[in-house]
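Missing here is one protein chain; the remaining ones are kept as they sit in the complex.
Order as written gives the chain letters A and B; numbering starts at 1 within each chain.
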Amino acid sequence: MMLGYIGRRAYHSIISLVGLLTLVFFLTRLTGDPSALYLPLDSSLEAREAFARLNGLDQPIYVQFLQYLQNLLSLDFGQSLRRNRSAIDVALEAFPATLKLAFVAMALATTLAITVGALAAARPRSIFDRVAGLVSLAGASTPDFWIAIVGILVLAVGLGVLPTSGTGTGWHWIMPIAVLMLRPFGLLVQVVRGTMISALASPYIKTAHAKGMKRHKIIFGHALRNSLLPVITVAGDLATGLINGAVVVETIFGWPGIGKLMIDSIIQRDFAVVQSTILVTAIAIFIVNIAIDLLYVMLDPRIRY
Amino acid sequence: MTASDKAILTIENLTVDFLSEGDPARAVDNVSFNVCPGETLVILGESGSGKSVSTGTVMGLIDCPPGDIVSGALLFDGIDLTELDEESRRALNGRRIAMIFQDPLAYLNPVYTVGRQIAEVFEAHSDSDVGDVRERVAKLLERVGIPDAGRRIDYYPHQFSGGQRQRVMIAMAIALKPDILIADEPTTALDVSVQSQILELLGDLQRETGMALIMITHDLEVAAAMADRIIVMNGGKVVESGKAQDVFTNPVHAYTRRLMTALPHRSPTTEPTPSAEVQGEILLKVENLSKHYVLGAGSFSPKREFRAVDDVSFTVHRGETVGIVGESGSGKSSIARMLLRLDEPTSGRALFAGEDIFALEGRALNGFRRRVQMVFQDPFGSMNPRMNVRSIISEPWAIHRDILPKARWNDRVVELLELVGLKGEHADRHPHQFSGGQRQRIAIARALASEPELIVCDEAVSALDVSIQMQVIGLLADLRSRLGLSYVFITHDLPIVREFADRIMVMQQGKVVEDSNTEMLFNSPSHPYTMSLLNSVPRPKWAR
Partner (left out) sequence: MADITLPSVRSPGNLRQLAIYLARDKLALCAALFLIVLLVCVLFGPLLVGDLAGKLGLRQRNLAPFSLEQGFLYVLGADTLGRPILARLIVGAQNTLGIAAAAVFFSMATGGMLGLIAGYSERWYSHLILRLADVIMSFPSLLLALIVLYTLGPSIINLVIVLAITRMPIFIRTARAEVLELRERMFVSAARSMGASSGRILFRHIAPLVLPTLGTIAAIDFATVILAESSLSFLGLGIQPPDFTWGAMVANGRGYLASAWWIAFWPGLAILLTTLSLNILASWARTVADPLQRWRLQSLRKASR
């Protein structure tokens, strides 16, 4: 059953992926002639045509597309124009940096948010709840690029305690991770608190009280356990959205990840690399979604695929 | 059982408010009662009478919306329950006072096995080191009648049937042999046959352990079957209390008397009202109607077929009322949905005034929809909450443009409202501003708007309080004689149709098991299932 389910999911994801790649293929071809970007301004018409022929750019666009699909099937993702290397290699090389960043940020954000949200819901309208509420709302509302700049301004330029950009030491990790986890943390605290409050009001909590169970066991054993289910779903969506944050964070802090690569390749009109980064990101997101579904099945005995 | 034993729980002059914006709402007003070991006290009342609140205070379970004990004393075995701190309250709950609830699916945590949830009772009261917990839990499950308890201990709540879930709740409640068991509407969500088994189990357990039982119910038959003593609550006040037999046979308070007349299984207090004359003409003829669903088309299990309705035939004459009676899953509602063309049948025909309903299309189908109307179980759900009563009732005229010119709509709405016993000025209100019985009257007015010949009532009174049920049935009977309507009246409650239906069909698992004249069915039922239905209507405790 489970395998069948993953198969169906994979099938749907592949359809989505092909749709996305098609869209991106045609869109990127509309941005203009890449030879204008790669050859000197005064290069001759012949040189341009030779360049186009070499890269298959002189063919009608549908021929280029069919060629592209055919290459995809044989796992050939084309050459990077700028770097003269296999595009997929460029994308895969940049990927681990983003993955590490995203994983640490997401793990920190989720653990912190569950703790803070559960404690806030257990004592609604207490001082802790109010402060947690305001902090989480602020986290969800802060423009990440701005807080990154302010961070550099205060911590790097002003106090000089943290480096402005780069990857070298552990100190380099602090600001990118803090900025990246801010929004998921804020949103997750809200979700955890909301689902906890409704879980605490649900009938089976009444039963637990009627059984005479200890308060902390009711809160953590029954209410939190049940409210984890919706939290996992939201965390999965946020993991997708984390790539958005990664683009901004990587650009500002000069982090050599896939977000920065994507922006650079778009600006350099390096189609093959753009498409390869999309492919890599989309597959990563698909794997995250499957993992979340599996987690869901483990946590909720009512769900069987 | 005498009430003179030393009471284990005494409640004196309890007054509880619910706090909200503005003035506090009084939920329980100066209520006193007590219960002794081995005794069953029934608190009888309709919804909103405060019956659950008064016992919720005993368990310390009212907090949302915030409840406030204004005055009164709650004494349990000499302990004042209002003075308890959290820890001593915890020591009482589950060990000495236990509670079961109406809807066991919601009251059991869906993500833990039932075994674990029962074991939590031992754990909470540091009783888990006494003997093998798993074995004790299995024994409990076996005691409450869960078959194959040793294996089912690892099942989750959703893998049990409704009646079994309630048994699990009971096992949890009696785990530490409490002095008092509070049962809050424990059988309301269950079919009658399951209901009588659960009541029997509660009675047996009480005899075994000698615990006091406080039973909260709105159901007069359940009350009669269980009670040694009864208190009747209305509007937060106790209006009557005494020995069960006295309250039932000799009610003093006007409210109690009104309740008792609504008790359907007793000899009819009003004239039986089968329709005046059943004309010979056949209005509806259903032939071999079937509805099958395909189930479980999983990758490993073969397709199974579920026969919701299995070869059902019956006729309804003009002016006749046919009752269709069955428990949940008997297929009775599927028949209603097919007759209204809300679902398509798998096979079979239904001739309405000679024309096959299932072959109708377009204009002919629209014409048919005018002549047959439906009244649904939940009057609130069957009306769009955004529309006011005027637009609800006039909707048939907006759909079928030729019934009534728009200029006459307002007058006709007022006429219809008055016909069903409401006032013309109610037309501008919204459904949520009415009580359940009034809403059902609006639904009936809407059904009458297109001047139908046949009305299909699907559990039309099941969601209403007992005293209201009889009023609505009275209205339907009155409309029948005035307008010459025919009814198909679908219900799970056999006694309720006794005074109303000319003929009754009993359904079980999609099949008609008995179809006969109402009096004959009640006096000499022929099918064993009908007999079990009639017998599962609980008998008064004092009459046994």
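Keep in mind that, in the parts below, a residue touches a chain if its C-beta (ideal position, glycine included) is under 8 Å from a C-beta of that chain, and two chains touch if they have at least 3 such contacts.
This one's a predicted model, so the numbers in the text were calculated from it and none came from an experiment.
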- Given the contact definition stated above, which residue among B:K291, B:R369, B:R480 or B:K541 touches the chain not shown here? B:R369
- Out of B:S382, B:Q438, B:Q469 or B:S486, which touches the unshown chain? B:S382
- Note on the structure: The one of B:R134, B:H400, B:K511 or B:H527 in touch with the missing chain is B:H400
- Message: I'm checking contacts with the chain that's been left out. Which of A:G7, A:P96, A:P143 or A:G166 qualifies?
- Response: A:P143
- Determine and list the subunit B residues touching the chain excluded from the picture. 17-24, 26, 47-48, 64-66, 68, 70-71, 337, 340-342, 365-366, 369-370, 372-374, 376-378, 380-386, 395-396, 399-400, 430, 432, 446, 450
- Note on the structure: Had the left-out chain been drawn, it would touch subunit A at residues 12-13, 15-17, 19-20, 23-24, 27-28, 30-31, 124-125, 133-134, 137-138, 140-147, 149-150, 152-153, 157, 190, 194, 197-198, 201, 240-241, 243-244, 247-248, 251, 259, 262-263, 266-267, 274, 278, 281-282, 285-286
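Everything below uses one rule, namely that only the chains that are shown with their structure count from here on.
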- CA centroid of subunit A to CA centroid of subunit B, Å: 50
- For subunit B, which residues are in contact with subunit A within the complex? 59-61, 64, 86, 90-95, 98-99, 101, 103, 106-113, 117, 120-121, 124-125, 156, 158, 169, 172, 298-300
- Contacts from subunit A onto subunit B in the complex sit at residues 1, 4, 201-204, 206-215, 217, 222, 225-226, 299-302
